[in-house]
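A single protein chain has been omitted from the complex, and every remaining protein chain is retained in its original position.
Chain nomenclature is as follows: A and B, assigned in order of appearance, with residue numbering initiated at 1 for each chain independently.
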Amino acid sequence: MGPNMITNFDLFAIIPEILILILIVIVMVVDVFRKKIENNNIISWITFIGLTFIILITALFLFPGDEMDYAWGGMIRVDAASFTFRLIVLVGAAITTLFSMYHQEVNNKGEYFAMLLVSVIGMSMMAASSNLIMLYLAIETTAIPLYVLVGFLTKNNFSVESGLKYFLFGALTSAVLLYGFSLLYGFSGSTHFAEILVAIEASKIPTGLLFFILLLTVVGFGAKISGFPFHFWAPDAYQGAPTPIAGYLSTASKAIGFIVIMRFMVSIFSSEPQSWTLLLAIIATASMFVGNLLALVQKNIKRLFAYSSIAHAGYILIGVASGTTLGFKASMYYLLAYLFTNLAIFGVIHIVEKSTGSNEIDAFKGLMKRNPGLALVFLIAVLSLAGIPPFGGFISKVLVFMAAIDANLIWLLIIGIINSIIALYYYLTVLRITFTDSEEIESQAVYYGWKLALAVCVLGIIVFGVIFSPWLNWLEVASTNLMLFH
Amino acid sequence: MENNLLFYILILPTLAAILVVLLPTTSKKIIRWTAFGASLIPFLLSILLWFQFDRTQPGFQFEVQIPWFTAIGSSFHFGIDGISLPMVLLSTILTPLAILASYNIKDQVKAYMALFLFLETGVLGVFISLDLLVFFLFWEIGLIPMYFLINQWGGAKRNYAALKFILITMAGSLGLLLSIQIVGLTIGSFDMDKIYELWPGLSEANFQKVIPLGLSLSAVKTIAFWAFVLAFAIKVPVWPVHTWLPDAHTEAPTAGSMILAGVLLKLGAYGFIRFVIPLFPVEANRYAGALAALATAAIIFGALAAFAQKDLKRLVAYSSINHMGFVVLGIAAAAYAWQSTDQGIITSATIALNGSILQMFNHGLTSAGMFFLVGVVYDRTHTRQLDELGGLWAILPRYGAIFVFTAMAALGLPGLNGFVSEFLVVRGAWHIFPLATALSMIGLFLTGVYILKAIAGVLHGPRNDLWIAIPEINTREVWVIAPLMVLMLWIGVWPASMLNLINHAVNFFF
Partner (left out) sequence: MGFPILSVTIFIPLLAGLIILLFGRQRQSWIRPIALVASSLVLLLTLILWASYSIEQAGYQFIEYIPWLPDLGISYHLGVDGIGIAMLVLTGLVVFTGVLVSWNIENRPNEFFSYLMFLATSVLGVFSSLDLFLLFFFLELAVFPKYLMIVIWGSPKTRNYGGMKLTLYLFIGSVLALIGALAIYQASPERTFDLLLLENAGFSPEMQRIWFPFVFLGFAILGGIFPFHSWAPDGHVAAPTAISMLLAGVEMKVGVFAALRVGIMLLPEGAKHWATWILVLATINVVYGAFIAMIQKDFKYVIGFSSVSHMGLVLIGFASLNYDGLLGAGLQMFSHGVMTALFFSIVGMVYDRTHTRDIASLGGLYKIMPWATIGFIIGGLVSMGMPGLSGFIAEIPIYMGVWRVAPIVAIISVISIVVTAAYILLVVRKVFFGDLPQEFEGKIKDITIKDKIAIGVLSLFMIVIGLVPGLMVPLIETGVNHILVILGGA
């Protein structure tokens, strides 16, 4: 294909993004014209319905199956992996939208949803990028709206501060990343992953430098997935952001970080797997320990689950660090199950926060008595995080552990297991508080939109825990094709 | 019916116990009479057994075998021979009498009666078991009702006494259990027929294959022998493992002591005869002398201790040790002679063993009687201290006569049963263990001393005015003691009735 010809295939490849753009326009327009009354959820509903529509279209018509190909002159790669992660992002955004309803400071503002949608576009592009420039553009397209969203609660100093922190941290890591990219370009002469790989295999880049580049890129991507030691932004950001956004960050944004790592490692550093597998394994170990141990002492529930999130990034990294198809498949499955799980967690936190006005752990006291349905959803989600059947978290953990065995990373396996045990302690404690210790607190009405979101999440958690064959087959394709890079 | 007679005798008391439990609690009278009536049935059946038993036949009769734990080779195998038949008879005679003696128990009568009946099944089971494991089963089962009888209805120190009783006995049984397991494992079955057949001829190699103990067969046999001996010795009791007895007998309720002394002690002696000697002849022979020495010690020390007592019941308790010593002496003689070729020794041993078994029966009668009489006095005076009693002859002449009669039987007065059995033992043991026997005769003398002291303490001497108005021995009580007295006289005057049976069995034994 000639450099200036935009083929049908190219357009076809980005239909979802085009649709999202249209949705953004609709949202902004409606925002201008709607009545400015309290709790008017029309924008959120429009966003949600729009996203659902897009999800359906994508799922039903755009599954690439076994094919993989480049589009837009090699900028993006259309394969099952990018499809999967695009779906993850879309679903995550849809559920986040549902949770954002009735939340006064955000659902009145069309910009909120517009920013959300822009970040969706960015993330989808990140998942599909096969070119350094595309990748960087996508990263920034994602990051900037996210910075805004995190600090969205302008009246809350802490929120603004955490937004700022996130921005600074993100900007810094992006700069590091860019430096790494520039080095890659400089030595290989191309920005396209496949061509860079050719250059590396032809030994155009000295090994030491390659390793340095690896470190640089790991800094950037590590921040995205909130792995140690690039996680410092996470607890504050999660705590300060509007809770639905925290949920979104911890699931969709993290997922995208992972697919980028996977693609990047497999394509650019595939000739020296030992270097990055070991590095990632170390980061995984550190993330798990730091996340779990610090979660033990938290009193704020959002921070607790922020640290829990960091730990889970560690578990997922185990799958990536094994560097095999099984490993990638395991990580992808984990991210899918984790999507529903963590969104549910933050959703519940959000609802409790609305009624009690606090997000200390104590706000959950006796939740079972005042709002049993909510407590049960919380229970299911926490148990899934702890890795207890019959929920998705169990299957995910088993898969990741099997990947570790398969790759002979027994030490990593043992660390993962030890950490599961540590984590169980605080998960059980949270559950205990939820189920005992009753307090006289008003129960919060759970609105329809929230109920829908929670139902979808629970369904997801259980389905991924029990009927996992179809997903695994699909992911098998995704991960295999991911590895077959050229 | 004939073939299952033993089984019925065994099971009826339990069924009766269950029946008693189901009766309404309020009507004590019905409970008592039901229990008594029900206990008479096994007695009648055992009389039937007595007459149907063919004493000229060796081996066991009325055998019953019901599969139980086939996976390890154990079954409910019962049978009776001339050695166990007197014991069965003794048990079935004493139980109704004990129940009759307990009519003045007012507290929780139902439980009391039920426990007695369960106890009867337990002791009967021991005597008729022809399977080692089942023997052990009944041996242990018998402990529980007795524990509760002492614990619930006993005297002041009953908690201590009951616990001591059961723990010491169980501790002794541990070695027994282990040894039984060894035997069962190496033979592949717990059935006595097989064991009698295969155990003597067990080869070293076969043994080592089964149990990798690292010890030689003879060493294991010695250890097992002592384990068996210990368990049975505690029961008899042989000095020096007799310490549980005085407390248990003293603190138990009257009827409890009757059965305890009358029957339970015999379980141990029976175990010696049935198992220790046939299974471990070499070791038994080797250590027979030690056994005889211990028997003598029991006789002498038992008598001396009895003499020293101020409590009447405790005196009678020690007298049991004294009398059972004779039983053990006779057994020791038999042990020595088991595989001997010397006809003289065999004859003496036969006589001695005859005496032992008869003494078991006799002592059962006399000690039950003595304990009962102690109970009669206690019910009226609420004391058992000899210095508080005294001069009762004048107040209770009938009781006095009965008391003297029974005491004389215990003493071994010729013409009453005690004499016959003690004479036989001494006569037989003299040839084999002259020294021990000589010393034992001193014990005989001492027996007279303490018995007379007892009589004097209770019946003679200055009258204590507290007791002037106490009632005479009543009809029910007479009914309890009368059968015993009749038997004491009967056996004293015509011992052949019992000895015939025993003699045949003992002859077959050798």
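The rule is short, and it goes like this: a residue touches a chain if its C-beta (ideal position, glycine included) is under 8 Å from a C-beta of that chain, and two chains touch if they have at least 3 such contacts.
All of these numbers come straight from a predicted model, not from anything done at the bench.
A.B. asks: Which residue from B:Ile30, B:Ile47 or B:Leu167 sits in contact with the chain not drawn here?
C.D. replies: Going through B:Ile30, B:Ile47 or B:Leu167 one by one, B:Leu167 is the residue touching the chain not shown.
A.B. asks: In the full complex, which of A:Ala138, A:Leu153, A:Ala306 or A:Leu431 touches the chain missing from this view?
C.D. replies: A:Leu431
A.B. asks: Of B:Leu185, B:Leu304 or B:Ile470, which sits in contact with the chain we cannot see?
C.D. replies: B:Leu185
A.B. asks: Given the contact definition stated above, which residue among B:Val210, B:Ile442 or B:Ala456 touches the chain not shown here?
C.D. replies: Within the whole complex, the residue contacting the unshown chain is B:Val210.
A.B. asks: With the full complex in mind, choose from A:Asn8, A:Gln274 or A:Ser469 the residue touching the hidden chain.
C.D. replies: Touches the omitted chain: A:Ser469.
A.B. asks: List the chain A residues touching the unshown chain?
C.D. replies: 368, 372, 376, 379, 383, 386-390, 394, 398, 401-402, 405-406, 413-414, 417, 420-421, 424-425, 428-429, 431-432, 435-436, 468-469, 472-473, 476
A.B. asks: Where does chain B touch the missing chain, residue by residue?
C.D. replies: Residues 67-72, 133, 136-138, 140-141, 144, 147, 151-152, 159, 163, 166-167, 170-171, 174, 177-178, 181-182, 184-185, 210-213 of chain B touch the chain absent from view.
Convention: only the chains that are shown with their structure count from here on.
A.B. asks: Rounded to a whole Å, what is the gap between the Cα centroids of chain A and chain B?
C.D. replies: Roughly 85 Å separates the two chain centres.
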